[in-house]
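Only a single protein chain was left out; the remaining protein chains are all shown in position.
In order of appearance the chains are A and B, and numbering begins at 1 in each one.
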Amino acid sequence: MKIGAKDAAVILLIIILVASWGYFLTLGRPAVPTKATETDTLIIARDISDAVSLDPARAYEFSSCLIVNQLYDKLVDLRPPEYKEIEPEIATEWDILADNVTWEFKIREDLTFPDGTPINATTVKLSLDRCLELAQTAAWVIEQFGMGGNITVVDTYTLRIKLAEVVAPRLFLSCLTFTSAAIVNPTLVQEHEVAGDLASDWMTTHSAGSGPYILERWEKDVEFVLVANEEYWGAEPKLKRIVVRHVPELTAQMLQIEAGDVDIAWNLLADQIEEITGVEGIKVIRVPSFFKDYLGMNVNATIDEEKPLGDNKVRDAIRYALDYDAILDIMKGGAIPLQTFVDSGIPGYNPALPYFRDVDKARDLMAEAGYPDGFAVELLVQPTLYWPDLAVIVQDNLADIDIDVTITTITAAEMYEIYRAQGHELILAEWGADYSDPDNLAKAFADYTIRQLAWRNTWYNDYASNLTKEACSELDTVKRLEMYAELTDYVLYNGPYAIFIQGVYQYGVRTWVEGFYPDPTFFLMDFSEVYKEAVYK
Amino acid sequence: MDLRTYTARRLALMVFVFFGILVISFVLIYIVPGDPVGAIYPQAPPYMIEKITREWGFDRPLHEQFLSYLWKLLHGDFGKSLLTNRPVMQDLITFFPTTIELATFATILAVAMGIPLGMISALKKDKIPDHIARIFAISGVSMPVYWLGLLMLTVFYYQLRLMPGPGQLDPYIKYPPTVTGFLLIDSLIAGRIDAFLNYIHHLIMPSFILGLFGAAGIARMTRSSMLEVLRKEYVRTARAKGLRERIVIIRHVLRNALIPTVTVIGVTYGMLLEGAVLTETVFGLPGLGQYATRAAIHLDFLAVMGSTLLIAIIYSFANLIVDVVYAYLDPRIRYG
Partner (left out) sequence: MKYKTQKFFNEWTKEHKYQIEDIKLILHLWRRSPLSVIGSIIVLALISIALLAPYLAPHDPFEVNVPNQLLPPSSEYIFGTDKVGRDILSRVIYGSRISLMIAIMVVLVSSLIGAVAGLISGYFGGKIDEAIMRITDIFFAFPRLILAMAVAAALGRGITNTMLAIAFVSWPIYARLSRAGTLQIKNEVYIEAAKSIGAGHIRVMFLHILPMIIPFTLVQATLDMGGVILTAAGLGFIGLGAQPPSSEWGAMISLGRQYVATGQWWVATFPGLAILITALGFNLLGDGLRDIFDVRMRR
């Protein structure tokens, strides 16, 4: 092959192209924008593919509830920045009557929806009845108290709700902060009702609420656009528009926030957050979430004709074998230590952290339980995010006490089918509190009769189950918290779980955004206090 | 046989193929272990899961479900998606325009890159330009798409600020009202030239990556068919007549060489519909690929079957059109 001049030129060109490509990859950060382009519009980059419906009676996904909470008001609410205390919203005051099961609410006077329809006790009754009648998954939060048919209007601004049994006040009220208890506009419901659906079809893509924002547009898997409600009865929202754009690729979200094209990157992972920490123009905002990660151990799992996980000594051994520091190390800023089942931020939180990696102690426990040579076990885990890495660490840790772990990655659909059928041996999973009260967590982790986590792991413990039921109806708040202290400790030392972290939500936010206090759940977020500065500090 | 019979016969075969696809996908999806309902709301209480399962009819025996599905299909009802809770038909109508736009753009780029590459390879056979062109073309089918996509986003969007970020439009550009579902068309209808141009700008990188895949096949076919034709008698005759080389190439060689390439373009279009899957996720384009993948991962039965059928239909029609055109251009085929 002879190489002529033209050929040489082509080769040279190619070499230059490849070299410059390599060079660009190693370039540092380009110049960062210093001014917010438009200060009355907030742009959020987020994966919104999970949204199904904006009808509060239906909305149960992260994205839908986030939006629904801007469009609607509720009787009571939990507000930024702390989201800790129940505060009045549509209701101004409330009290429990002498029979201990009936609640009376006073409704704020002279409120209207944007179209002029008044908000009063009847409106609230209609909204709650509507939710219970549609009986969608989201309704369980209020349905669980058996108030169906027992909501009565006493006068224009007084409402009574009678529950089927005695329920602790905090429990009942925090359930009313859930989006399914939102107050909807009866005029619009009547207007858009089709074939008895109570306007659910229309409300899937339109707002019928009294909240600080109105839905301008929802295009599936593209964006939500919210505009400020000019007629809002409360403080005027500072932002005129909120645009939530669908960005499913997390790396793309990170690039966008760095480039200044979006104001908030919602779903960034721990390493990506670490990358943007300390970068000029970006700040990281964190809030401990109501989600915890745990290792579930099936008490009934049969391995080699025995049930090793049924012996609490073995479970204790596993709890002492885990390297909690390594796990925290991997999660970087995205997790805080937690070993009990009530998350920090919820009343009843138990900060005890008695377990730490002690391989010798773990080995002793295994020997005491009669498994000095260990056993083989299968660990189920999802293949996404950080789960495979966690699984590998668990596998490594347990190998030190002769427990031979085989990791099986399976998709959620299959994993939950097996889990719900008590068919697993070990499983790595997460659980989030449904609302800001310890009862739903206790029911899941301690009460097997509810057929959630305790049942899935075949931990049929009557003591825990009864204590849960008692604490649910305890009206004395102090006594109630004592019960949860006892319950969380009991589950910590005897349960089929090794809880190891509480997740922390981390957001990439441009420094020109102020007033953004993210909520620890997914349905309490409130944007009405958020605003943008013209120049970043 | 004449053209009409040929076409008719092909259409009949296509129906058979679609039915086969339906049966296979139905069987496969139901063999696949896992319960989608329990996983959509992992924390929902068991009674709720049972209730939803009953509502959707997933507890009925298999053959009943299949027959009921077929019956509805004949009435144009693709069933309802478990994930979006909307009719699958509605989902397909919402998402398929974007994939078509992406695949079409990618095919244009694939042809624009592939044919010249193939020509260079053929004309400068065994010389350096040939080798470089071939390596470039083959690299196209050797790379993990999302890897290349992420790299390009990082370099061209973030560091060089030459290309826009993910999505169809820049965050501050408002969407025009939806009329046809094709953003390219809707933006023109609404007179929004800025949105139109911005969208094309957004399509460049994903189409380029997808196009690389197709370019390889097109380049290869162009190269080999050009080499075939270059050997032929009539080319020698044309040269002997003293015609300039460029005219020989364009008028005689290219026209004949491109005929088999047309077939490859049809195949390419189908491939790109599929390849769009990962590209759409990386670049945040709301198309059929990411809808179908999400449905497959979550075992959203009806959505998977609907999208599979739709992609198969488009693919088969693309092939049919190409084959008919080819048969029209080259009479030898239909008499074969």
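Heads up, the rule we're going with is that a contact is a pair of C-beta atoms (placed from the backbone, for glycine too) under 8 Å apart; a residue touches a chain by one contact, two chains touch by 3 or more.
The shown structure was predicted, so the numbers you read here are calculated from the model rather than taken from an experiment.
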Quiz prompt | Residue in contact with the excluded chain [from B:5, B:68 or B:139] | solution = B:139
Quiz item: Which residue, A:146, A:234, A:388 or A:423, contacts the hidden chain when the whole complex is considered?
Solution: A:388
Quiz item: For the chain left off this view, which of B:25, B:198 or B:256 is in contact with it?
Solution: B:25
Exercise. Based on the whole complex, identify which of A:409, A:449 or A:494 touches the chain you can't see.
Key: A:409
Quiz prompt | Contact partner of the left-out chain, one of A:330, A:359 or A:485 | solution = A:330
Quiz prompt | Missing-chain contacts mapped onto chain B | solution = 13, 16-18, 20-21, 24-25, 28-29, 31-34, 126, 131, 134-135, 138-139, 141-144, 146-147, 150-151, 153-154, 158, 220, 224, 273-274, 277-278, 292-293, 296-297, 304, 307-308, 311-312, 315-316
Quiz item: If the missing chain were put back, which residues of chain A would it touch?
Solution: 1, 25, 250-251, 254-255, 269, 271-272, 274-275, 323, 326, 329-330, 382-384, 386, 388-389, 391-393, 395-396, 406-411, 414
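The rule is simple: only the chains that are shown with their structure count from here on.
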Quiz item: CA centre of chain A versus CA centre of chain B: separation in Å?
Solution: 37
Exercise. Over in the complex, which chain B residues touch chain A? Could you list them?
Key: 33-36, 38-39, 41-46, 48-49, 52, 83-85, 91, 94-95, 126-129, 132, 150-151, 153-155, 157-161, 165-168, 170-172, 174-175, 178, 281-284, 286, 290-291, 294, 297-299
Self-check item: Touch list for chain A against partner chain B, complex
Solution: 1, 3, 7, 10-11, 14, 21, 24-25, 27, 30, 37-38, 41, 43, 45, 49, 52-53, 58, 60, 137, 140, 217, 219-223, 225, 243, 245-249, 251-252, 255-256, 258-259, 261-262, 410-417, 420, 429, 431-432, 434, 444, 450-452
